[in-house]
Structure formats: structure tokens, C-alpha cells
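Removed: one protein chain of the complex. Kept in place: all other protein chains.
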Amino acid sequence: MTQHGTLGVAVIGTGKMGADHVRRITDVISGARVAAVVDIDAERVKAIADGIKGCAAYTDPAEALADPGVDAVLIASPGPAHEAALLEAFRHDLPVLCEKPLTPDAVSALRVLEAEQKLGHRRVQVGFMRRFDAEYIELKRVLSSGELGRTLMLHNRHRNAYCPPGFTDAMLINDSVVHEMDVTRWLLEQEITAVTVHHPNPSSNAPEGLHDPQFVVFETDGGSLVDVEIFVSCGYGYQVQAEAVCEKGTARIGDQHGLLVNTAGRWGGGIAPDFVARFEEAYDREVQQWVDATRRGEISGPSAWDGYAAAAVCEAGVRAQAEGGRVEVEMIERPAFYR
Amino acid sequence: MTQHGTLGVAVIGTGKMGADHVRRITDVISGARVAAVVDIDAERVKAIADGIKGCAAYTDPAEALADPGVDAVLIASPGPAHEAALLEAFRHDLPVLCEKPLTPDAVSALRVLEAEQKLGHRRVQVGFMRRFDAEYIELKRVLSSGELGRTLMLHNRHRNAYCPPGFTDAMLINDSVVHEMDVTRWLLEQEITAVTVHHPNPSSNAPEGLHDPQFVVFETDGGSLVDVEIFVSCGYGYQVQAEAVCEKGTARIGDQHGLLVNTAGRWGGGIAPDFVARFEEAYDREVQQWVDATRRGEISGPSAWDGYAAAAVCEAGVRAQAEGGRVEVEMIERPAFYR
Amino acid sequence: MTQHGTLGVAVIGTGKMGADHVRRITDVISGARVAAVVDIDAERVKAIADGIKGCAAYTDPAEALADPGVDAVLIASPGPAHEAALLEAFRHDLPVLCEKPLTPDAVSALRVLEAEQKLGHRRVQVGFMRRFDAEYIELKRVLSSGELGRTLMLHNRHRNAYCPPGFTDAMLINDSVVHEMDVTRWLLEQEITAVTVHHPNPSSNAPEGLHDPQFVVFETDGGSLVDVEIFVSCGYGYQVQAEAVCEKGTARIGDQHGLLVNTAGRWGGGIAPDFVARFEEAYDREVQQWVDATRRGEISGPSAWDGYAAAAVCEAGVRAQAEGGRVEVEMIERPAFYR
Partner (left out) sequence: MTQHGTLGVAVIGTGKMGADHVRRITDVISGARVAAVVDIDAERVKAIADGIKGCAAYTDPAEALADPGVDAVLIASPGPAHEAALLEAFRHDLPVLCEKPLTPDAVSALRVLEAEQKLGHRRVQVGFMRRFDAEYIELKRVLSSGELGRTLMLHNRHRNAYCPPGFTDAMLINDSVVHEMDVTRWLLEQEITAVTVHHPNPSSNAPEGLHDPQFVVFETDGGSLVDVEIFVSCGYGYQVQAEAVCEKGTARIGDQHGLLVNTAGRWGGGIAPDFVARFEEAYDREVQQWVDATRRGEISGPSAWDGYAAAAVCEAGVRAQAEGGRVEVEMIERPAFYR
């Protein structure tokens, strides 16, 4: 630990998410500071480091993680670079907050699991930030309390106003529905066993080559049924909703009614433009809790196992999407290490 | 009673409200038919009568009420004509549904009360249709059940998109706030004892010569406090809301959420354009229940006493509005006849 | 037509629905009266007829329909009796309001279609009352206006607090989901082409032998995707919700917020106990509009074709439920007569 007990964090990757995490750790998070930034773009990384007191710039993750001021690592580089960065962090036995995905596929995720188990203690938290959202936390509290009985179904809506250019059908699963995969596993405490993908008419606003919206059905090993509407070019705003249907009632989140305006024959309010506006506080809470746990020498939050499970379910989802019909999920048994 | 037990109704006045009641009795209400229509405009009344099987046209209310096919009277003429029509109906001992106001002032209303008492039985129902609105009925049910304890305050909003030309400050009280006066008396089962009228800045959309909006405070003999925002040129729609503040909770009506639309960065729904759209079913229910009670030889709904009380409170309201400060309501003691 | 132009209706079947329609026509509906009631239970039908002026009692539908006071027929007998009653009504060329189902299966429904076509004009309206519900009408208005673009998906929730004893898996489709089948066809103006039924864990409150809830997916010939949660022992109330997902926005009904109460740490309102409370006004409107159209010599509302289509989709639904997987709907081509 550095003086004053402040956690020195190396941020790997300074694209949109990485730059935002640098700002977050510097301006919002208590108890942490950015000790190092890493990017293959040397000029960019130097410019960022120059603006932060006591922050060093690197182009090689391995060098950054060897910096004695670095106590912990936040990986925000592109998915294919995650495995190498994770293994390097393990070499230095550093705690890691790794943006989703853990790695781009189940096989590589499995190698990370094995490496972490060899360390003998858990070091990885995966960036599934919905687990830190106040509404999802409240939903989990209600479901876990048992007051509504067992959860039988979970209906999800996941809508983006627009999607970035180059978005593909597979990214719809791997980048978007992956959140509902994690939320399903976390809320229900069940594993997903099969995936079916339905293709309604595409919207005429969907980008060329993208089949949008899609409707995805999960089955779980606990017998629950989960459906997800994914619609990344809905045009009107960003909206995430979930309704759990339980034996004694239902519980729904995502209909926030903050400011209500009556005007011109209409009542209502605004819809968040994107996930940053909707989940900003969840991101803050995620990083804050990771910092706090790390300073106490603990690990909490979504584990490497959760990252692997998401990768395995994504693989089934992408196959179901491409081939039609129902595809079973293939996963190894959960190691005792991750229970 | 006519053959088949259908109630033959004479409708006096065929302006906007009267014509709507003719349509309602003919097309919507079961068990009644329009037996006579009365209007000083001979041509107009003939045209209406010609369109309804077995309906006679009159220009003189007295002649109409002497028609043997007339079993009951619905008075929808202008307020100043009500007293004469009511007294004529009493002469024939006919049940009356009298549109509000009972009469335009407390003194004339008192004369009606006395005449009805001389008949020896109640014959008048006043047209306070909010008592027949499903939401108000539900609110009264909750307040009367005692589950929320005593009612301490009642907050009311009464907003019209636009008001007809020639609308005056006094009409704001006599035609609009009169509904909240009746609702207060009916929901709380208390009489109003004093009125204060506040004048915020007028809206720049208010018609020339009208001070709009106004904010009215009632005190009751049961110690409750009632406030009413009246805003007849709010521009955006018709909205009536009421929130009762009780010892153990509050209960609010008027936030109907029928159809909810998400579009263009906004969630919400439509607001009724006017009171016809908002209270159409209340009008239907009001007339239907009056017909049903009349056919059974009974009287129910708001009585002549309620009409008198509204007139007395309106008089205090108009004085408070004109003179400023708090004006006490002057009313006779409630006769046993109306208890 | 009888004197005064009042429509004389024969009501066939005086069980729960039939008795309610007798009450409705007598007390609520303008322009109609019950001229005859028919039931195999002679005592029961006599008791009902005795309470209504000018109403005759019959045990044989054929005799009732030959009664010269009968202008129109409302069929509320059990489904297997519908075909005979419909054919008898055709023999007398009487307009019919037939409670759903038109007949219990697609083959018999087809025979009704053929018989009606032989008459040369349409005579049958089927009792899909949701088409007369104010919220569904508003939803259809928004979808038809085109302001939200094409409809891509329709999410439905259909929840009953409890179901009657003896309710079976097939009844879940034939009696409950059949409403969403009709709503889908009516809102989207598309035919349903395939059905899949998913079985999540049954609720421990589900009656012995019933798999409840179920999750049903429809595909349509217009490429829309429709999902239905059917849960007939949800315990907490009756709830029907629908959300249309369109190219430029979504529109949702079924979240009525009439009375809102704050108490004991909780805000919220009541949920209707059953479909009678929720759809009472839809039933009134349905029968009223049928009476009005019939008096004008017209036919409107859901046709025999809609009844046949529902039967055909139900057959696919019951097979999908029993056999698993996706089942294609088999339907004849729509005759020009029903376009």
C-alpha cells in the first residue's frame, strides 16, 4: 500500500471505458488513485498521465504491473488482450477488476480460472456493474427474502437508442445480452442450461446487416424460464427493465419515475439516453467496493467463474442465434475454489 | 310509469349539457326514454323531438311537466331558470335531476329547500357527478373504511386546458371550484365554514380580465383543511386530482395511467382534453342511478341541501376572492328533513 | 323489431356468463330487452323469466328462436352446444352474439363458417370482449396510427389470482391464452402461424395436475413475435398487461393507477380481484355495440372467422404444450366473405 493507505491502481486500456475509469478513480472514488496508465498509444497515455499527480505512463502492461506504486489493476483493454493482462497480474499477485468479458470465449476463460486457482486465492472481480445498481440490488433483496416465494420466470427488456457502427448479431449476444446472462445467474443463483433465440421482423431502423430486435429465452438448472428482449436500435432511449414472476407476486424494476411533467396533453418523464446515464452510480459503486475490498485484502463481486459462465452461455447464445432452435450450454462443473 | 316500466323523462334545456343528456338517456341509459324536451328555441326543440320516437317538444316547462307521458324531470337550463322549473316539478310531485347549480344563490336555494320540505318527501337530486366517478367512489370507500384514520387535509388540483370566452373570476368559484366544495362535503362529511382565496401571478395564457390560476383554502366544521388549485387555462389538458392526508397515510386519485408510451426520449401517456372525456362514465352512472332510484320510487344522490350548501359556500368564495382575506360561510342549520 | 324499436334478445344458457348477460341487457344496455331465456334446467330458466317483464322461458333453443318476440340471439351455453345453436339462429336468419369459443375445435368452427357463408351475409359476432376494453382500444389506436412505426413484438402478461377447480393444461390455452390469440390477430392484423409452449417450474400454489405458469410464444405471418405469460394461480390478483414494441417506441397497457395509497412504508394501489372487475365495462360496451349494430341491421365486432382462427391456433397451442417444440398452425385460407 502507498502512504495514507491509498490504493495505487494501474489502468490498462484508455479507450472510452478506461478513460472513464481513470476519471472515476481520480475524482469520485475515495481511497484510490491512478498510479499507472497503460495503452499501446504512447502519446495518448503520456497525455493522461501528465494530468494526474504521481501517475506513470506505460505502453507495456508487464512493465506497468512491475511498478512498485501499483497495488491493483483495472483492465479496460479490448477483450482479446484480457487473458495476457490477467496472467501478468497473477504473476504479481495483484487484485484485478476486469471489465467484461473476462475473455472472449469459454476456453480462454477456463485457462484464467485455472491460473487463478493455482494462485490459491481469488484475485479477479469481473465488471458486471448491474450487480451494483441500486434497483437490481433492491430486486435481489426482495427475491432473496423469500417474501414472494420462489422465482419462476424473469422477463427482461434491454433497449439502446442506437448502437455503434459495425455492431453484429454475435455482439448482440456477447456485448448486450451477456448482462442479462449475468443478472439471471446472480438474481436466481442458478446456472443457464439452454438458450433459444427468436427473430421477429427486424426494425427498419436497424443498421444494415444486423437483425434487431431479437428475443432470447434461457432455461436454468433450477427450472426457471428467462426471456430477454434485446433491441439496440429502438431509437427512443436507453431502457433496462426486469420483472421477476414469483409464486406469491411479481417484482419489477426499471420504470423509474423521477421527474414527471404534464404538458401539451401528455404526462410523463424522460428516458436515459444511454447506459452511462442509467448506470453511472452503479459504476461508481462497483469501483468503490472493489477498492474498499482490495484495501482490506479481500475479494468480492462477480468472480472469474462468473466471467467464464458468461462466456460459456454466450457461446450457446451465438450458436442458437445462427443455427435456430434450442442450444444447450456446455460448462465444466463449478470448482470448490469458486463456491 | 309508461308501458314496460320505462321512465319518461322531460329534459328542460337543450344546450350543450341538455343535448348530451338527451343523447345519454336515449342511447346509453337503460330503463328511461326522453318523453319531452323543452327549450325556448322552438325550432331547435322540435328538431330534437322529431328524432326520438314518442318524444314531444315544448317551449314552456309548465306544459311539458303536465304531459301525462312525463314521469321525471332533468333540468339542464341555465341556472337562473332552475328555481321556477323546480317549483313546477314539485307541483306535479315529479322526481328531478337538477344540473348544478341548484339555483344561482343561497337565498333562492333556500326557497327550493323550503318548497321541497313542504312536499313532505325529497324529490331533488343535484348534478354533482363526481360522486359517481369510479375513482372518487374508491377514495370515499378508503376514507370511510377508517383504515387510514381520520382525514386531516385534502389537496385538490382542478385544471382545464382552456375556458370558454367570457369566463369571469366569479365563475371560477361558482362553476369550477363548486365541484371541490361538494367533493369536500361529501368525502369528509363536514360543512365548510370559511374560505380564503389566494391570487398568484396570473398566467400569460389567461384570458383578458380573468385572474387565473387561483388557490382557494377551505376550513371545515370538523377541523379539516382543504386547498384547491383552480387553473382553467393551463393549456395542456384536463386534470382533476385529490389527495387526502390522513393520520396513517394518504390516498390520491387522478393520476390515471392507462396507456403508457415510450418514444423519443420520453415515457408517459395522454391527458384527457376536457371534463367530458374524463367524467363521461360518471355522467352515465349518475343518470342511470337516478333513473333506477326513481323507478323504485326512491331518492338518492346529492340532495337539494347539497345544492344549497354549495351556493352558500360559493357566495363566501366569491366574496373572499373579491375582498381578500378569510370569509366565513353563512348557512342555516341543516333541517332534519335532509339528515 | 318490437315496439319502441327495442331489440328482443334470446339468451341461451343461464350459467355464470349467461345470467350476467341477462342482468346486463335488462339493467345496463339501452335499446334491448331479454325476450326469451333458454336453459336445460327448466326450473332455473322459469325463475329467471318470471323476474323480467315480457320474457319467456324455454328449455329448447329451437323453440326459443321461433318465438316471434326474438330479434337476436346471445349464446352463452357451454362450448359444445354452440354449433347447434348457431345453425338454428342461421335458420331464422337471426344476428348472434356468441360467447367464446365459437365452437370447441377448428373443424366444427369451419362448419359454422360455411353455414354463415351460405346465408350470404354475416350474422355472427364472437365474444372477444377485450376488443371493447378502453385500454386495448387506445393501444390499437396508437399502433394503427403509425406514429410508432411497425409493431415488431408484443409482450403479454395474463394472471389470475386463482383458477376454478378442474382447470387443465388444455384449458390454460383454450380458455385463457385464447384471449391473447385474438388480441394478437386484432392488434397486429396478422395471422398466427406457429406456437411454442415453455414450461418453467410450476408454482407450489398451482392446483394438483396443472402446470402453471406457462410461457407461450406465437409467430405471425407478418413476422411479428408474441410472447404470453399465462399464470392462473398467481394468488395476488387479476392482471392483464400488453406491451407492443414498435420501430420508434413502445406502448403498454395494464398498469392502471387509479387510487394510490401511501401507508405503512409503502405506496401503491389495489389490483382487480378477477376479470369481471377488470373488464366489466368492456362487457357492457361489447353487448351495447352489438345491440346498436343489430338494430341498424349491421354486423361488426369479432366475426365467425375470428372464432375459427382462435380455434385453429388453440389446437396448435395444445399440441405444442403436450408435445414440446414448435407447432405450426393449420388454417384454411381466409374466404373473401370475411375480408
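A, B and C are the chain letters, set down in written order, and residue numbers restart from 1 in every chain.
In this section, a residue touches a chain if its C-beta (ideal position, glycine included) is under 8 Å from a C-beta of that chain, and two chains touch if they have at least 3 such contacts.
The structure displayed is predicted, hence computed values, not measured ones.
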Quick check: which displayed chains does the absent chain contact?
A, B, C
Among A:E63, A:D93, A:E114 or A:E138, which residue is in touch with the absent chain?
A:E138
Residues of chain B (touch criterion as defined above) contacting the omitted chain:
149-150, 152-153, 155, 198-205, 213, 215, 217, 219, 222-225, 227, 229, 231, 234-236, 245, 247-250
Residue ranges of chain C at the interface with the undisplayed chain:
161, 235-237, 239, 255, 260-271, 273
Those residues of chain A that touch the unshown chain are 4-6, 26-31, 33, 53-54, 134-135, 138-139, 142, 147-148, 248-253, 255-264, 281, 288, 292
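The definition used in the following text is that only the chains that are shown with their structure count from here on.
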Compute per-chain Cα centres, compare each with the mean of all protein Cα atoms, and return the closest chain.
C
Taking CA centroids for every chain, report which one is farthest away from chain B.
A
Using Cα averages as centroids, what's the distance between chain A and chain C in whole Å?
45
Cα centroid separation between chain A and chain B, in whole Å?
58
Where does chain C touch two or more other chains at once, residue-wise?
248-250
